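All protein chains but one are shown in place.
On to chain A.
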Amino acid sequence: MIKAILIFNNHGKPRLSKFYEHYTEDTEQQIIRETFHLVSKRDENICNFLEGGLLIGGSENKLIYRHYATLYFVFCVDSSESELGILDLIQVFVETLDKCFENVCELDLIFHMDKVHNILAEMVMGGMVLETNMSEIITQAEAHNKMEKSEVRAALLRSD
């Protein structure tokens, strides 16, 4: 099971946090900080897996992460997940974001938090993987976009 998905930048600023187990808000913030601390001090090109911080269960859980340009994508998972599988999943997530935002960058995540959450929701639900097929995920995301646009248009028409 995926316990949490965190995205933060090179300075530790959170850009997305999604917890699939319940923690208090304070603990969530501490987990983000702790995870950043663990991941950011690691060299490039070493192993992408490490034991989780104490707050999120220590050696019971693993942190699996990838570093893209200014962002860290970190998945905290228990032992029932395949490490390499999760690495693939991160890649699928990033490629999907890239397609949806056309060359995704950190700013897209900041200004379209709701969309990032929606895309993630198409892939992971309650900590389990819902869909790994990128085109399926994009199709769903586009359908939602379309719905949103048509509602906005409808609102515009009404107000005219």
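Keep in mind that, in the parts below, a contact is a pair of C-beta atoms (placed from the backbone, for glycine too) under 8 Å apart; a residue touches a chain by one contact, two chains touch by 3 or more; residues count from 1.
Criterion: contacts and distances are computed from a predicted model.
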Ask   = When you check the chain that is not on display against UniProt, which of "AP-1 complex subunit gamma", "AP-2 complex subunit alpha", "ER membrane protein complex subunit 4" or "Signal peptidase I family protein" does it turn out to be?
value = "AP-2 complex subunit alpha"
Request  = In the full complex, which bits of chain A touch the chain not displayed? Write them out.
outcome  = 14-18, 20, 22, 25, 29, 32, 42-43, 45-51, 59-60, 79-80, 82-85, 87-89, 91-92, 110-111, 113-114, 117-118, 121, 125-136, 140, 143-145, 147-149, 151-152, 155-156, 159
